[in-house]
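All protein chains of the complex are present and in place, except for one that has been dropped.
Let's look at chain A:
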Amino acid sequence: MSLIRKPLNRRSILRAGAMGGAALATPTIFTSGAWSAGYLNEPTGAEVVLGFNVPQTGAYADEGADELRAYQLAVKHLNGEGDGGLLNTFSSKELKGGVNGKKVAYVTGDTQTKSDAARASAKRMIEKDGAVMITGGSSSGVAIAVQSLCQEAGVIFMAGLTHSNDTTGKDKRKNGFRHFFNTEMSGAALAPVLKNNYGTDRKAYHLTADYTWGWSQEESIKKYTEGMGWETVAAVRTPLGAGDFSQYITPVLNSGADVLVLNHYGKDMVNSLTQAVQFGLRDKQVNGKDFVIVVPLYSRLMAQGAGENVKGIFGSTNWHWSLQDEGSKAFVKSFGQEYGFPPSQAAHTCYVQTLLYADAAQRAGTFDPCAIAAALEGFEFDGMGNGPTLYRADDHQCFKDVLVVKGKENPTSQFDILEVVEVTPRSQVEYPAEMLGGELGTCNNGA
């Protein structure tokens, strides 16, 4: 046996180099995120990053601030800190400090309540910060835009406050989920209460914010009020941020209508309601009946802006802090102790969405968006403040009880402005998924 090796030549060096390189590279290829990760932004460290995309500037900044407070509280509870909040009442008991063994971290973005800004901040959180999920927002226009971006990128979108039917209707996406209710549910819940209080012989005049949510709400309220016998005298579109609505309110005075439906939200609702009251509409008698105003979607922050003008006015809301179920009480206590005031409905839906996402990830045992989507689809849960709730698989819309509220006559504090007049059961607001159109499409995990 010769100890003399073959002499080294160029060919053998190249061959050895190629083989050595392949051997060295093999474990790296199969363990690197680029290859082994079956999905975008798979967390490899000790933390998983969530992206909270809320309006931090612009007209909805206060609502965005409340959403952010709720997200921070949710992160605290998910990481096993604080009193646990809704984790104590949530029917699923999978979460026990962290998610899939990882600590929850977060980054924030500013939607400015503008679709392009919201998409840019969501993109930044996905691409630069490695967020596996995007959540938040205070506008349907923004929600639909960000949902579509998340679908394209391959992460889950857990919608914040978005009320348009389109979010889980014609613009629904496989990667997007909504806990908040929609205009169809508002119409279904409000109509019986309006019928009981104002009768079936009414003439309604709609003032509608001229964008996706306004159109959706006008359509839903018309559908249900006309269904019970009301006549729609006119439906007038008003530009967003009109400020002075006097030129739209004065035609109502002598239109023969005895109901004014304000399909406005935020600042528009504050201004139009304030001005409608100033024009004496609520003191009028038309067709032998008291003239009434209806605000189909209420939020506490809006009601604060409109002050005493909301007294006695009916509307609907997703959740209210005065509810007395164990989940609501636990959340109000936890949020109130942390921040010194009760949470808004926007804060509630954002908090719940974060917990639902985390729970789904825990049940799925992964942060793969498609596995999480599968875990959320058809998920039945309770203890989150809205009674037994279903995340319907067909359109990713939550079905739960809807609250009909009224501006309180004698508020005891600046937060005690609305009172719950009826909890409309889930069965009354359910509708077939195909009714609102749209296609979920297929799940995208970004791989």
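We take it that contacts are C-beta pairs under 8 Å (C-beta built on N, C-alpha and C of every residue); 3 or more make two chains touch, one makes a residue touch a chain; residues count from 1.
Criterion: contacts and distances are computed from a predicted model.
Trainee: Suppose you had to identify the omitted chain by its UniProt name; would it be "Aminomethyltransferase family protein", "Amino acid/amide ABC transporter membrane protein 1 (HAAT family)", "Heterotetrameric sarcosine oxidase alpha subunit" or "Cation:proton antiporter"?
Mentor: "Amino acid/amide ABC transporter membrane protein 1 (HAAT family)"
Trainee: Where the complex has a chain not shown, which of A:Leu68, A:Ala257 or A:Val270 is the residue touching it?
Mentor: Candidates A:Leu68, A:Ala257 or A:Val270; residue touching the omitted chain: A:Val270.
Trainee: Of the residues A:Gly280, A:Gly365 or A:Gly378, which one touches the chain left out of the display?
Mentor: A:Gly280
Trainee: Just name the one of A:Glu47, A:Asp62, A:Asp129 or A:Asp325 that touches the chain not displayed here.
Mentor: Looking across A:Glu47, A:Asp62, A:Asp129 or A:Asp325, the contact with the absent chain belongs to A:Asp62.
Trainee: Which of A:Gln337, A:Gln428 or A:Thr442 sits in contact with the chain that's absent?
Mentor: Only one of A:Gln337, A:Gln428 or A:Thr442 touches the chain omitted from view, namely A:Gln337.
Trainee: May I ask which residue of A:Gly307, A:Gly387 or A:Pro425 touches the chain that does not appear here?
Mentor: Among A:Gly307, A:Gly387 or A:Pro425, only A:Gly307 touches the chain that is not shown.
Trainee: What chain A residues would touch the chain not displayed?
Mentor: Residues 57-62, 234, 236, 239, 241, 243-244, 246-248, 250-251, 253-254, 267, 270-271, 274-275, 278-280, 283-285, 301, 304-309, 321-322, 329, 332-337, 340, 342, 413 of chain A touch the chain absent from view.
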